[in-house]
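I'd like to ask you about the structure that follows.
One chain of protein is taken out of this complex; the other chains stay put.
== chain A ==
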Amino acid sequence: MAHSGINILFAGQNFTRLLGGLWVSAKISIVSLVIGILLGLLLGALRTLKNPVLRTILRLYLEFFRIVPTVVLLFLFYYILPKNFNVNLSAQIVAMLVFALWVAAEMSDIVRGALISVPRHQKEAGMAIGLNGPQLYRYVLLPQAVGLMIPATINLMTRVIKTTSLLLLISVMDVVNIGQQIIEANRQVYPNGAFWVYGLIFILYFLLCYPLSAWARHLERRQNNNA
């Protein structure tokens, strides 16, 4: 077993480097999810208003981020922003920006759907005690919509985490990128290193996403039982 391929994971700094890459992926996911979900709550609430101009703009925003593939979005922001707008952002910041805007778009649809599922009578009951528009959302509609949007939101979270694997394309040092570097650097000593490195990356992603996925299923089942 002196030359077993699994040792590639423990040679030198390899293991800590991979974990470091995972942390970059996790950090980008967390930051973009926090910003994106907050922004999505606001946009989703705005999409339930009657203003046709606002609705159209927000609808276009949603469709743009839903239709354009994430890779294309990343390239757009990574290459076009600096070149045509003279804005130089690090790859990680670009990644967070693109993902946050993407999450906000998807989230706005989840939020809108949940808000319009709250019975109309609830809104009228809130109006009848004198609540104004923002108060209606804050105290009556959003609290009741949150339960409806949690499963879809958790699904979105796992999608975001998985999609960080694309970030190597704009040279973010994420876990996949570092894995590839390790494989390249050790090709002579560990010819089958790819198996072990990608195997570990698989397990790491699984550990991040599976709990979320299980949680979503649990919540969905609980909601069905309550309904």
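By our rule, a residue touches a chain if its C-beta (ideal position, glycine included) is under 8 Å from a C-beta of that chain, and two chains touch if they have at least 3 such contacts; residues count from 1.
Keep in mind that, in the parts below, contacts and distances are computed from a predicted model.
Trainee: Just by its UniProt name, which of "NADH-quinone oxidoreductase subunit N", "Amino acid ABC transporter ATP-binding protein", "EfeO-type cupredoxin-like domain-containing protein" or "Phosphoribosylformylglycinamidine synthase subunit PurL" is the chain not shown in this complex?
Mentor: "Amino acid ABC transporter ATP-binding protein"
Trainee: Touching the left-out chain: which of A:53, A:67 or A:128?
Mentor: Selected residue, touching the omitted chain: A:128.
Trainee: On chain A, what residues meet the omitted chain?
Mentor: Residues of chain A in contact with the hidden chain: 119, 121-122, 124-133, 135, 139-140, 143-144.
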